[in-house]
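Shown here: the complex without one of its protein chains, the others still in place.
Letters are used for the chains, namely A, B and C, taken in the order the chains are written, and counting of residues starts over at 1 for each.
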Amino acid sequence: MKATIIVTLKPTVLDPQGITIQRCVQSMGLPEVTDIRQGKYFDVQLADNTPPERRKELIQRLAKDVLTNPVIEEFRIDWDQKS
Amino acid sequence: MKATIIVTLKPTVLDPQGITIQRCVQSMGLPEVTDIRQGKYFDVQLADNTPPERRKELIQRLAKDVLTNPVIEEFRIDWDQKS
Amino acid sequence: MITEDVLSQHGISGAEFDRIKDILKREPTITELGIFSVMWSEHCSYKSSRVHLRRLPTKGSNVLQGPGENAGIIDIGDGLAVAFKIESHNHPSYIEPFQGAATGVGGILRDIFTMGARPIACMNSLRFGPLGSTQNRHIMEGVVGGIAFYGNCFGVPTVGGEVSFAKCYSPNPLVNAFALGIFEKDKIFYGRAKGVGNPVIYVGAKTGRDGIHGATMASAGFGEDAGAKRPNVQIGDPFMEKLLLEACLEAMNKGLIVGIQDMGAAGLTSSSCEMGARAGTGVELELDQVPQREEAMTAYEIMLSESQERMLLVAEKAREKEIFEVFHKWGLDAVTVGRVTADGLLRVKQHGKVMAEIPNKQLADEGPRYERPMLPPKSTGTSRLDYFTFLDGCDETLIQEFLNADHNPGTADFNRLMLLAAGSPNLCGRQWVWEQYDHMVQSNTMIGPGSDAAVIRIKDTGKAIAMTLDGPAYLVSRHPREGAKMMVAEAARNIVCSGGRPVAATNCLNFGNPEHPEIMWQFSEVVDGIAEACSVLETPITGGNVSFYNETLGDNIYPTPVLGMVGIIENLDHVTSSGFMDAGDSIVLVETSRMDIGKIDLNDERALQFMVRDAIQSGLVKSAHDISEGGLASALAECCYGTMHRPAIGATVKIPSHLEACKDLFGEHPSRILLTTQNASELGKRAGAAGLELREIGKVGGKRFVLEYEGQNAVDLAIDELETVWRRTFPKLLS
Partner (left out) sequence: MKFGVVIFPGSNCDHDCYYAIHSVVGRPVEFIWHQETSVKGFDAIVLPGGFAYGDYLRTGALAKFSPVMQAVKSFADKGGLVIGICNGFQILTESGLLPGALMRNSNMKYICKFLEIRTAATDTPFTNSLSEGQVLNIPIGHGEGNYFADVDTLKELEDNRQVAFRYVENPNGSVHDIAGIVNKGRNVLGMMPHPDRSSEKLLGSTDGKLIFESMVQALAGRAR
């Protein structure tokens, strides 16, 4: 059982990496790229015998308490129903 | 016009970051989490007047030539049709 | 429109509001109120501390610039000068340890290169609560990571500092960052908006809603709702800062810049009004020109934003274009956002309307000033840790082991105590911290972290600069004035031990709530202690920073002054480090005849420092180490541990017997230095002439660490075993 957690900077928080990449890309001759924001992506694998109600709680906790710094980031969970 | 590019380490490449997180998770008492792999997530904004055929090429090129190091990484594009 | 509520949100008292109305001769607009609130905050106006700071000695033959500018400056000869300063970033680091510490480093670096100096070294002084708590560990990992992230990328070596632990910093850490830069002494730049009609140019990162009210945040304690204040934190971009450095120095070199100031606390507001106030001019800003990262920002937000990596400069009228070229070369935005005027006013325009109009002088220089009430504590009894301050913050069982040994020396196991001391949080090796810092970039680091003072050579001069940070908070908490004197003395001693002459100092005063009379008394005592010691040791204060309101849920931290001392080493042959060099060298203890605890005689200290400096310059000394926390035994062990150039080396030493074993081994008497030499008798003569006590106490060599006390081997350990404990503790505390 898998889930994907995506952690991004809050929209108003400065993203120096994104800005730098975007500037570079522009000067490389891709002026159409007007903005890039970088985030983190986590593929999480859960043991197959994890009960469904526990899954939800688990992934939530993982996303909220471990993978996200709530001061500057926010997260989003993509549930993957496969496998 | 937006697209999302996700860059992950190739499955054959050891992910020190993932391992560190995995360890942290285990020590938190979440044994159900059997594997975590970390990747990068990019939200890319294109100028609205970019012609559709150019969009595809652009994002492909960005993903392949800039955002990914083919020695260790692979990428995936999520097209976002909104806006 | 401006209600009581609005005033209290801005931390402006009724009396202060009346003054604002007096100055303006009308009600302020909300933008003006915001501007006053940041400029008159404790952080920017020094309203509680100013009356005391005046007592610090600030003049000396080497001082080119004392307090009042972005950094202090001293003359180091050869036409060169160094600028240095220390600054706190405690509150932001509490809220977001990584970014808080990172932007602290960014801020102090800007203060240095704003003056035209190229930063060549950083240090930091860190205080955390005990690492038994997950939260404290998390804070420390974040803070150290943030400092490394910023300094390493910017390309300045982080060459020293200190880390210590005590309960009162849980979970409110102290993060004080120091930076030092070098330049030609006739190329100093100041934050002055001179020349009516000259353009005011904005360079660097775009303005967002970052850190709005950061300055007022740093001026209020944290209650339960600390979390709610979180969105204020700024993100650091060291790459942008590196570009700013190069571009600013290039523009300065080309003679394009009239005045320049970084946008630190209170951002655009403080930089513009302070530059105007210093030059006696007005500054008119057109906010529509300010590069903005977010939509629909109000004048209030733009003026108060604390987005990082921005500078404001005033250029020669005719040379605007050249400035733009330099900044564009480095890939940076530079935009004219206003001009210098003759009317002395800070005038802020947005969308064609005047949003604020305030006299610069009154705003920047004539903020409120308080003589807050002071109250000494009823009595200062003795504390069980007076001899062993390194135990503060340790587990109670560890403390008890030492206290028991102190009371019953006959039954004590000193091998065990030696290992416990070496593995205690305040004494153990800090490699975990400083191996994360690039301490070698710029290829000048002769002595990096881990010795008494760091030493940076100045290329092409045959000279070096020594620097150190010291802040013995526990001592200060016991006796603020004496503690402060001991702090200055120790810092100077560290410089002397590295072969330097202490020249000048900067200080960061971290205190609790100044509205509490006991805190204000501590503050005043500390200032007097620093003033006295700096006068005697001839090391004037060239600047500093005050951080009040370091409290959590009403508990104040220790009064924690941190002193940054800078010295000059005239000849690279004089550079000396603390580690023992060669087997067979004699180990010599030099001290004053008094065996005080918790207080210091500054004249004796001065004699000690002169004697050792002189001995080093005469080539008599192979290594020198100041004895501080953990006493003689710990200092000896530190000299034996492996360095980057040799493995651990043993020593056999007779510990002089004055009191009881535990105090003689681990007690922390001030004014003592350990030297190694091949000419102990010559050193003895010199010490005698100076009225100092000098004893040859042992020899370097072998693989064992042996401390003999009253005819017995009190400590007899393999040095490798001891070193392993010392080196492994820190990573262990964190895992």
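Just so we're on the same page, a residue touches a chain if its C-beta (ideal position, glycine included) is under 8 Å from a C-beta of that chain, and two chains touch if they have at least 3 such contacts.
All values derive from a computational prediction rather than experimental measurement.
Undergrad: Considering the entire complex, write down the shown chains that touch the omitted one.
TA: If we consider the entire complex, the absent chain touches A, B, C.
Undergrad: I'm checking contacts with the chain that's been left out. Which of C:153, C:354 or C:597 qualifies?
TA: From the options C:153, C:354 or C:597, the contact with the absent chain belongs to C:153.
Undergrad: Identify the residue among C:179, C:243 or C:633 that touches the chain left out of the display.
TA: Only one listed residue reaches the unshown chain, and that is C:243.
Undergrad: Which candidate, C:354, C:441, C:597 or C:706, sits in contact with the chain we can't see?
TA: If we include the chain that is not displayed, C:441 is the one touching it.
Undergrad: Using the touch rule from the top, list residues of chain C that touch the missing partner.
TA: Touching the missing chain: residues 145, 148, 152-155, 237-240, 242-243, 330-331, 431, 434-446, 457, 459-460, 572, 575, 644-645.
Undergrad: For chain B, enumerate the residues touching the unshown chain of the complex.
TA: Per the touch rule, chain B residues meeting the hidden chain are 12-14, 16-17, 20, 66-67, 69, 71-72.
Undergrad: Hey, which chain A residues sit against the chain that's not shown?
TA: Per the touch rule, chain A residues meeting the hidden chain are 16-17, 20-21, 24, 28, 38.
Quick note on the criterion: only the chains that are shown with their structure count from here on.
Undergrad: So how far apart, in whole Å, are chain A and chain B when each is placed at the average of its C-alpha atoms?
TA: 9
Undergrad: Starting from the mean Cα coordinates of chain B and chain C, work out the distance between those two points in Å.
TA: 41
Undergrad: For chain A, give me the residues that contact two or more of the other chains.
TA: none
Undergrad: Name the residues of chain C that each touch 2 or more other chains.
TA: Within chain C, no residue touches at least two other chains.
Undergrad: Give every residue of chain B touching chain A within the complex, in rising order.
TA: 6-8, 21, 24-25, 28, 30-47, 50, 54-55, 58, 61-62, 66-67
Undergrad: For the complex, give me every residue of chain C touching chain A.
TA: That would be residues 95-96, 99, 205, 208-210, 230-231, 233-237, 239-240, 293-294, 307-308, 331 of chain C.
Undergrad: In the complex, go through chain A and note every residue touching chain C.
TA: Touch list, chain A to chain C: 10, 12-16, 20, 23, 69-72.
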